[in-house]
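Yeah, one chain of the complex is gone here, protein chain that is, but the others are all in their spots.
Each chain gets a letter, A and B, in the order it is written, and its residues are counted from 1.
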Amino acid sequence: MEILLAVMVGILYGTGIYMMLRRSMVKLIIGIILLGNGANLLIFLLGRITKGAPPIIPGDAKVFVEAFADPVPQALILTAIVISFGLQSFAIVLVKRAHTVVRTDDLDEMNATDEDS
Amino acid sequence: MRTTIILKTASNYLLPVLLVFSIFILLRGHYLPGGGFVGGLIASIAFILHSFANGLNKTKELLIVHPGFLLPIGLAIAFMSGLAPVVLFDLPFMTGLWSHDPVAILGSVGSALFFDIGVYLVVNGVTLTIIFTISESA
């Protein structure tokens, strides 16, 4: 399972970076999304995948007795997903606005900011 | 945009059902999968479905206020729920406060519930604002 996930993370990072390096703005966003998913899976993978009970201690015990599943990575992933949801929706709106104003999808043609003014 | 009569009719029934479902998800969130974020998304999906079937203007009439107005209200509720332990008991920010006696249906009510309600409203407001903005300019 771990090895499969590790390969998956690698593929997501690779494709994400590849898409970001393309010249099209839409591919840029797809790249960002893939990269975000890769990072989330990486947290999941590195948080140790263990099958176990939820980390709730019975009232009369002080420490865990059985194997338990670490709840932190899930919380981190949830937070990261919410954040990337916000960022990605902003990215889509921004790219759409940029496309209507600049009238191109090609990032190489976006060089108004480098002009000498 | 052409929409089928099936979707149009179904959306009228689906809207209240989805809204009730979103509140159900919101309330079960503390112990089981669910919560404010997912609930808010489901509620916004209800309105988005309605807007697909009946057009954006109809949905806006239905909402009365602009969805963006939900943002400050939701933020204020969530912020107050975090601030309550500071103001009332001088405990650190966002310490969970819980009622002793469980309320019928809801179970124990605590500050976390109000935080979730705030999140629910914010998510709903943000999602609807984004979708409305995108579909208006399309």
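To be clear about the criterion, contacts are C-beta pairs under 8 Å (C-beta built on N, C-alpha and C of every residue); 3 or more make two chains touch, one makes a residue touch a chain.
FYI, contacts and distances are computed from a predicted model.
Enquirer: I notice the complex is incomplete. Of the names "C-type cytochrome", "Carbohydrate ABC transporter permease", "N-methylhydantoinase A" or "Na+/H+ antiporter subunit D", which is the UniProt protein name for the chain that's not shown?
Expert: Missing chain, UniProt protein name: "Na+/H+ antiporter subunit D".
Enquirer: Out of B:Ile23, B:Leu71 or B:Val109, which is the one that touches the chain we can't see?
Expert: B:Leu71
Enquirer: Counting contacts across the full complex, list the positions on chain B that touch the omitted chain.
Expert: With respect to the unshown chain, the touching residues of chain B are 68-69, 71-72, 75-76, 79, 83, 85-86, 90-96.
Enquirer: Kindly note down the residues of chain A that lie in touch with the hidden chain.
Expert: Considering the whole complex, chain A reaches the absent chain at 20, 25, 28, 32, 35-36, 39, 42-43, 45-48, 70, 72-73, 76, 79-80, 83, 86-87, 90-91, 94-95, 97-98, 101-102, 107, 110-114, 116-117.
Rule of thumb we're sticking to: only the chains that are shown with their structure count from here on.
Enquirer: Return the distance between the CA-based centres of chain A and chain B, expressed in whole Å.
Expert: 24
Enquirer: Any idea which chain A residues touch chain B in the complex?
Expert: So the residues of chain A touching chain B come out as 78, 82, 86, 89, 92-93, 96, 100.
Enquirer: Which stretch or stretches of chain B touch chain A in the complex?
Expert: Per the touch definition, chain B meets chain A at residues 37, 126, 130, 133-134, 137.
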